[in-house]
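Report on one structure; see the data block that follows.
Here the complex is missing one protein chain, while the rest keep their positions.
On to chain A.
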Amino acid sequence: MNDMRVSESAVGAQDVKISARKVQVFYGENHAIKDVDVEILDRTVTAFIGPSGCGKSTFLRCLNRMNDTIPICRVEGDIMLDGEDIYDRRVDPVQLRAKVGMVFQKPNPFPKSIYDNVAYGPRIHGLTRNKAELDEVVEQSLRRAALWNEVKDRLHAPGTGLSGGQQQRLCIARAVATSPEVLLMDEPCSALDPIATAQVEELIDELRANFSVVIVTHSMQQAARVSQKTAFFHLGNLVEYGETGDIFTRPQDPRTESYISGRIG
């Protein structure tokens, strides 16, 4: 399965995976996201940066309809995944979230064993036929998350007993195990120390071979290190979107320039 994806990546590296048109998000009366147009490419790391409260996490949560769980939240506009509108009536948000996985700001391992945490997705979606296959998926996912060597001898110990950085990598392994097509990461390193952060960043770079990764981050260095595309959000608007190198060296918009040079935020 993975081999196929790697070979595809050379051909379709610049395919559009998700395209958003005129997206508006309202929280009750509050207009949180205004007219956002963005195209997220396959097998690319896209970073969303911007000051707190600018709507980058909100927009991220639109991409797998996690905002559906908030009753007062309303989304307008089109978000297409592989050309299909994800807000179409016929789309089952549960199926969608299996395709568009998510890693959260705070590590949130389930109160289960490490093995069961990773096996959670494959089990509920029936992705494996037998125990041996499931074992294989669990091992592969943990290896991808660079956690295998640390936990291979205690797969049945509780996931909550790991350190913060290990927990976050476990959550990434858990998301990877469902074999999503897009991985959304909402400030995945904000609760981690620099060493764990470096490990997770390295991991994100490797994940690019198979997935389209969208990462929300507060750290501009991190955006510069891991992403190929960067989008700058400010007060609910998408101010600028382009190649990461261009955004950080030749920003077109004065607001982007002020933000990356530390004058607003």
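Observations
Rule of thumb we're sticking to: a residue touches a chain if its C-beta (ideal position, glycine included) is under 8 Å from a C-beta of that chain, and two chains touch if they have at least 3 such contacts; residues count from 1.
Quick note on the criterion: contacts and distances are computed from a predicted model.
Not shown: a single chain whose UniProt protein name, out of "Dihydrolipoyl dehydrogenase", "PDGLE domain-containing protein", "Phosphate transport system permease protein" or "Quinol oxidase subunit 1", is "Phosphate transport system permease protein".
Remark: the omitted chain is touched by one listed residue; of A:Y87, A:F110 or A:F248 this is A:F110.
Within the whole complex, the absent chain has one touching residue among A:A175, A:V200, A:V214 or A:A231, and that is A:A175.
Considering the full assembly, A:A98 is the residue among A:A98, A:I114, A:L207 or A:A224 that touches the omitted chain. Residue in contact with the omitted chain (choice from A:Y87, A:Y120 or A:W148): A:Y120.
Touching the omitted chain from chain A are residues 64, 66, 69, 71, 94-99, 101-104, 106-112, 120-121, 124-125, 158, 160, 171, 174-175, 178.
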